[in-house]
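Below is a slice of the complex: some chains, not all, each in place.
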Amino acid sequence: ADDVTLQLKWVTQAQFGGYYAALENGFYEEEGLNVTIKPGGPDVAPVQVLMGGGADVMVDWLPSALAAREQGAPVVNIAQPFKSSGMMLTCLKETGITSPADFKGKTLGVWFFGNEYPFLSWMSTLGIPTTGGADGVEVLKQGFNVDPLLQKQAACISTMTYNEYWQVIDAGIAEADLVTFKYEDQGVATLEDGLYVLEANLADPAFEDKMVRFVRASMKGWKWAEENSDAAAMMVLDNDETGAQTESHQKRMMAEVAKLTAGSNGALDIAAYDRTVATLLAGGSDPVISKTPEGAYTTAITDKALK
Amino acid sequence: MRMAAVLGVIAGFVLDWRLGLLLAVWLGAWLVNHGLSQGGGVWAMRLVPVIFGLCLLVLWQMAVTLFAVPSVILPGPVAITVRFASGLDMLWGDFVQTFVKGALSGYFIGCGAAIFAAIAVDRSLFLQRGLLPVASFLAALPVVGIAPILVMWFGFDWQSKAAVVVVMVFFPVLVNTVEGLRAADAMQRDLMATYSASYWQGLVKLRLPAAMPFIFNGLKIATTLAMIGAIVAEFFGSPTQGMGFRISTEVGRLGLDMVWAQIAVAALAGSAFYGVVAMIEKGVTFWHPSQRGR
Amino acid sequence: MSVDAVIEAKGVGLTFQTSDGPVRALTEVDLRVEKGDFVSFIGPSGCGKTTFLRCLAALETPTAGSLTVNGMSAEAARQARAYGYVFQAAGLYPWRTIGGNIRLPLEIMGFSKAEQAERVERVLELVDLKGFGRKYPWQLSGGMQQRASIARALAFDADILLMDEPFGALDEIVRDHLNEQLLALWARTQKTICFVTHSIPEAVYLSTKIVVMSPRPGRIADVIESPLPRTRPLDIRDSPEFIAVAHRVRDGLRAGHSYDD
Amino acid sequence: MKRVAPVLVVVGCILALWYVMAVVMNTQWERDQAGRAGVSVGWAQIVPATMRQERPVLPAPHQVVAELWQLTWVEETEGRRGLVNSGSLSNRGLLIHAWVTVSATMLGFAMGAGFGIFLAVGIVYNRAMDASVMPWAIASQTIPIVAIAPMIIVVLNSVGVAGLLPKAIIAAYLSFFPVVVGMVKGLRSPDAMQLDLLRTYNASAGQGLWKLRFPASMPYFFASLKVGIAASLVGTIVAELPLGGAGLGTRLLAGSYYGQTIQIWATLIVAAILAAGLVGAVGFVQVRVLGRMGMRA
């Protein structure tokens, strides 16, 4: 069997349920692949791992992948299992925020480490400076969890529909006490969890073939996970070496993630891609990328995989 | 010895000419240093560590260039220097946020508190027996565990960084000071007793001066800890400025040259901080044999 | 009695409690020292000389017997700052200059700044160290340091001087010299001096009264009143009286010494 | 008893203070919750409530103890993956993580101590090394290795260095420095007379090292090993953060992602116990070795 190593963008959790489902159900094996899934973490840059040869393929968000491309790391999107974005800004109602116009003068929690690009381009489309002051927003580098909101250190924090949002709820704050702004609804959605490989590797037909099989099996895994979300969540749990994940949280996450992957067959939606690029380029004085990327995706893999 | 080194270089060339080249440069620098240190002039001895450092930088650059290491894995010193020069404003802002606000304030508070605590511990046998073991247990708590908690307690800005630094430097300074306060020998103490000096007179005129070499030991260790503590704490939440913030963000953005520029700032600032404290030590403990010897 | 007893010890004993059990350092020590006496204590290592001096200075508390200094308890005498103590090693604080070291007791006892300066000058002169006030201890030779430490003990005009082997670490010639100076000082100031030494000639040369001690546990083996005159040139040491006293001291010492160490 | 009582009293005071702080720090949340629910609460409700929050700012001590118990004994005996039910230690409990961390710590410590001793011998015997190594060793410790550890781990991982080794390298980096400093001091501790004695015997450099410098350095050696092993543990935990495998570091972080304060505290306590245990183990060896060498440690 051919070895494939997949580097995740984050720790083992239901966000990556499709890959674990494919692994546990033997879909990779059926394609003649021997897949290793490496969990990521808050300080792991998947592109670095890829460049260093530690993985063949990685899960990453399009904005950070494009930024990496500009930095001289030639990564290419080969498939896009996530159709819609799960990113949102969650605010406490008591802060009086009802629309993005109310952000001015408030403190917002934002994830960095390459996850800040969607936020920055949103703010620049809104024309709000992120340097603080009465007309701008004060930005905090949000840590790993939702504490800043609970401790009221920030008026709003970044959350994912499938993860942090539920942690806020679990902490005891009612949905009615929250206001959320989905990037999807604000028209600034960017493509999330896609599969990326190094451009140079694609020239090798054997590698290309491996990826075709990998994408095919992965998508089979995702579709299975959408159907059987509770069972997929248990597979995630079984693969969690840290032992810190809880069953209830992962089941719920799997169900939420299923909503984001629904409708994707793995092929990159070119229109969505162009929209993401446009959003990123529109970044005002400090755009995430400075020129329209060339060759940042290929449909060749999905074309073959989906035949 | 020299023979073996030359053979090593040749073996390197045989395996891979790039490896051989690296080894040859290393051997050359080593021979120069060896010669200088045998010669033994004051200036020659100053030169030795400089040559050693330059040699490391040259080897690094050569390795990166010869083996074509991608810059997102490890940039070379030249690229880092260029980024350093072009990013001075940003580096300065981050430096002020992390070092001046976070590390220094935490350092002063932590060291001050530790010295006062040491005096209290020294005064009371009870505290000595009770507090020291407990404090040493608490000192074993890893920073990475405490940092998120302190960020949660003290907020995102430099105050929480200072708090982490306080926690980190407290114990080494405490232990050294307690030990130092015991350093006055029995005869020196008896002398105070024959004058029937009060506790405070004994403390100010004998025990604190005698403790200074020990206290400075602690203060020197604390300098490197302060730097590290302030940077690490920023990983767990920070405003959008600071050396730790920049390091973690730029790793995510693959701006490795900026990351290394920050590391260079940290090393320079840390070494300078250490040097300053060592200089003050020299002034304060001029009387101690370890200072007189040199 | 016509003369004042400066020190009066009756049945003094001291037992140290150690982890290996009690150590009897002194037993049944009776001694009377009069004003202006120069008393030497001599005896084998570990016989309790230092311990007895420390009892006098209230640095240790006897566990038996009674001890008065200047008619009060040793502790009261210490608090009244009745004596100056000179240790075996000079024990100067290295972070203070010679002047600063001599000033130390004066600062603690609250003398005025002017008085401090004046006294420092005076005692520096007394011990022949004029001009060395601004040097640090390590910049002086051992003999000079020892004189500085004597100056320190003299600075605050205590009547009693307790000296524990002050010249132990010096060479014979320097020692002779300091012995002469000490005698001169004693003659000038009429202080009462208690002096511990290992050297028989030194003890005989200096003292009006020699206390020979024997160990296990520390006892007084002999008290010898010196027949020598108060003014003593160095070559008195070749006189028959001197040699006779020295012999008596040596015999006293021999008796108490066992050769198992 | 004389030794234990003060410790108990101090621990008691800390616990009392801890409870008070728990109430103080957790009150805000209770008030906010009440405010959001539109009810008013008094101290009588708040105080007990602050001690049983699920995500307290500061968990009460008994919550931490309960969590510790849960994550060790209960998990291993009753857990689905516990020792009793699966035959192997559960990765939900803390024991296996502690073990993983300890093994990397020991490996790193061995590497760091070995390297430190090597450098110290070099510094003492070679003038070129004496002049060049020390300033750079100091500078090396001012590099915030803890901050760039994740990157280093990723890079090492990508060049195929995986498993215990990358963690051990970080641990070694942190632990070699105290060993160098202590050993240089120790190897230089023989006085001129002790060295001259060997010269009168016309002893070789190797004999000087084995018969004089090493034995003389033992007290310094152990003192620096104690610092070194604690540093090694910190290094391992830091190195584990980005790895996502087993280990206390990962576990601390995992607790952090999901805001499980109580679990973080429990893990922290385990880490501190480990550190104390490791330092204690070095101390045990120290007493033995120095005792056999006739030195009273």
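Going in written order, the chains are labelled A, B, C and D, and every chain counts its residues from 1.
Rule of thumb we're sticking to: contacts are C-beta pairs under 8 Å (C-beta built on N, C-alpha and C of every residue); 3 or more make two chains touch, one makes a residue touch a chain.
Because the structure is predicted, anything quoted here is derived from the model rather than measured.
The formula for the complete complex in this structure file, using the labels of the chains on display, is A x1, B x1, C x2, D x1.
Just so we're on the same page, only the chains that are shown with their structure count from here on.
Under the contact definition, chain B and chain D share the contacting chains A. Across B-C and A-D, it is A-D that has more C-beta pairs touching. Summarising the inter-chain layout, the chain whose CA centre lies farthest from the centre of chain B is C. Centroids of chain A and chain D (each the mean of its C-alpha atoms) stand 34 Å apart.
Chain centres here are Cα averages; for chain A and chain C they lie 85 Å apart.
Spacing of chain C relative to chain D, judged by their CA centroids, is 54 angstrom.
For chain B, the set of residues that touch two or more other chains comprises 73, 148, 152, 235-236, 248, 251.
Contact of a single residue of chain A with at least two other chains is seen at positions 42-43, 45, 48, 51-52, 143-144, 147, 151. Interchain contacts (touch definition given at top) occur between A-B, A-D, B-C, B-D.
Every residue of chain A that touches chain D in the complex is listed here, in rising order: 11-12, 38-45, 48-49, 51-55, 94, 143-147, 150-152, 167, 170-174, 177, 240-246, 249.
The touching residues of chain B, when paired with chain D in their complex, are 30, 33-34, 36-38, 40, 45, 48-49, 51-53, 56, 73-74, 126-131, 133-134, 136-146, 148-149, 152-153, 223-224, 227-228, 231-232, 235-236, 243-244, 247-248, 251, 259, 263, 266-267, 269-271, 273-274. Taken in their complex, chain B has these residues touching chain A: 70-73, 148, 151-152, 155-156, 234-240, 245, 248-249, 251-255.
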